[in-house]
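The complex is shown incomplete by one protein chain, all other protein chains being positioned as in the whole.
For subunit A:
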Amino acid sequence: MSATVAVDSHASVEPSPRIRIGPATAARHGMILASRNIRYLVRTPSSLIDTVIQPVLFLLVFVFLFGGAIAGDWQSYLQTLVPGLMVQITMYASIGTGMALNTDISKGVFDRFRSLPIARSAPLVGAVLGDVLRYVVALTVLLLLAFALGFRIQTDPLSALLACALVVVFGLTLCWMSVIIGMVATGPQAVPGIAMAVILPLTFGSNIFAAPETMPGWLEAWVGINPVTYFVDAVRGLMLGGPTLVPVLISLGAVAGIQIVLMPLALRAYLRRVR
């Protein structure tokens, strides 16, 4: 399929030097497209509502509906749930990257960008950076509501910030998965369905909502190998106190592992559509 033959044999007729785009220019193009995606996020109420409603809904439903049943009283459930929800919310928000890219491809906007003399990476960088804002918005909404309900950071502000940073890094890692889904999905509306099939077992099959000890053995085993569990441990440690070093190291290791596997796949899927 991809380009193979008879292309380089005509190297003779070409006198003008080949133009390449340097990393600084590429970064600038990426930022311009990121600001477009951010404008889109702010402009389109539905996409913003998605980002804002999800944390609110999850927090209220789990704290007030299940909190008492799971932890005895909703106040103490709030403390353990919030760090877990931070991770979960970011995973949901990462779906946006794939949707944004797929929308641009199906609407032809991608072709417009590709016909311009810009870095091939720019639309990808734009979509990913645009999503960082989405994570920040979702996290802010979640934490504001949580504080209003009585959630308190039990460590110090710096550790809490580190926790947020770790979550954003996790989101950026997962967006590679989102990119892959965005590249293979037939249309933008197909993206969330595929992404959910991957995300649901990772979020619900973790220690976000309930203690693994209460689960059947097979599920407890899954929770034990699910990297999300270690992210939640790390975020809980950073925000509530307790062991942080080991879970943070495991989390960062997981980030590196996911990057190594998913990034080349995502780039390959992306370049196949961009060439």
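We take it that a contact is a pair of C-beta atoms (placed from the backbone, for glycine too) under 8 Å apart; a residue touches a chain by one contact, two chains touch by 3 or more; residues count from 1.
Everything below uses one rule, namely that contacts and distances are computed from a predicted model.
Of "Thioredoxin", "Oleandomycin transport system ATP-binding protein", "protein-glutamate methylesterase" or "HTH luxR-type domain-containing protein", only "Oleandomycin transport system ATP-binding protein" is the UniProt protein name of the chain excluded from the display.
Touch with the chain that is not drawn comes from one residue among A:Phe58, A:Tyr92, A:Phe113 or A:Phe151, which is A:Phe113. One chain of the complex is left out; on subunit A, the residues touching it are 2-8, 10-11, 13-16, 18-21, 25, 29, 32-33, 36, 39-40, 43-44, 107-118, 122, 275.
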